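Everything on this sheet refers to the single structure shown next.
For subunit A:
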Amino acid sequence: MHAHPPMRLACRQATFRYPQTASAVFENLAFDMPGPGFNALFGPSGVGKTSLARLLMGERDGFSGELQMTGIKRVLYTYNTERLPGWAAVGQHLERIIAPRQHEQKDQLVELFDMTPHLGSRFAQLSLGQKNRINLIRYLLQDFEMLVMDESLANVDEPTREKILLGIKARFPDKFFLYISHNVIEVAKFCRHILVMAGKGRTPSAAMVAGQDLTGDQPLERDPLERTMLEIMNAA
Partner candidate 1 sequence: MLTIFWAAPAADAADPINYRLKWLFNASVVGDLYADVNGHFTEARLAVKVKSGGPERDAIKELELGQAQFGVASADQVIRALDKGAPVVVLAQIFQVNPLQWIYRRTDPPIRQLADLKGRVIGITYGGNDETIMRTLLAQAGLAEPEVTLFNVRYDYTPFYRRQVDIWPVYRNTQGIIIGRKMQAENEPVRFFIPGEFGVRFVANSVVTSRRMLQNEPATVKRFIQALLAGWEAALDPANTVRALDTLQQFDRDTPREQLAEQLDITRSLIKPTTEFKIGTIDTAAWKQTEQIMLTQKQVAKPVQVETVLHPEFVF
Partner candidate 2 sequence: MLLRRIYQFLIIYFLGLAILLGVKYALRLSNYVIPDPLLLGLTFQSEALRYFKDVLDTMSIAIIGQVLSICLAVLIGILGRQTTWFGSFVKVAAYNVQAYPIVALAPIIFILLGDGFLSRLLIAAMICYFPLLLSVLGIMAEPIGDIEHFYRITGRMRWQLEVKIRAFENLSKLTTVVAGSATLAMAGTIVAEFIAANAGIGYSIRIALYQSDLGKILIALFLIGISLSVYQGLLEWAGAIIRKTWESR
């Protein structure tokens, strides 16, 4: 393992409620997630994953408690219904919004994401999965320490998704990823730390589960994976 700058995302007594509403989205949330690495945020819908992501981006309205980010200056948040403007081909957009020094890296990512044949297309002409992939590429090559990926690989077929996740982990080992997904297997398989947010009224409100953190060069063991999945399901 390389020596990476220490990163940490920690949270104590965090409560969030939408302004002018009585009931909290989450209450007394506490966790400690070390980075860098490919971590996950897991939980049923409405549990506050997106609210937490907003919090990380600096939106503090409706929030009380303590949030600690060590070694993380820039947080980016991307989600699965984002669109690129329609007035130019997606390849041209990538050229324009990615620094020239990273163009080589961009080409590699495009290749890895199987997007090379689609660079000349307009965003609207792409399939849902292709849209999400092209969107993720542009985020990966921005300046950030933490990237929150909210369902960013939705509608992408499983083999491609695996290839992409492994590729991201291999290429950006010193970044802190927070992957929001509803896919238990995927989260259990590829993520290092999984913050499982529990449904309303459950205590504790969140639990940290260690994932299998699969990389390309080691085989996957069945039993530990199943254990992790079970742990996640129990905590949720």
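Here is the rule we go by: a contact is a pair of C-beta atoms (placed from the backbone, for glycine too) under 8 Å apart; a residue touches a chain by one contact, two chains touch by 3 or more; residues count from 1.
As a selection rule, all candidates are chains of the complex that A comes from, given by their letters.
Nothing here was measured: the structure is a model prediction, and the numbers come from that model.
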### Query
Which candidate, 1 or 2, sits against subunit A in this complex?
2
### Query
Tell me, which parts of subunit A touch candidate 2 in their complex?
57, 76-79, 81-88, 97, 122, 135, 138-139, 142-143
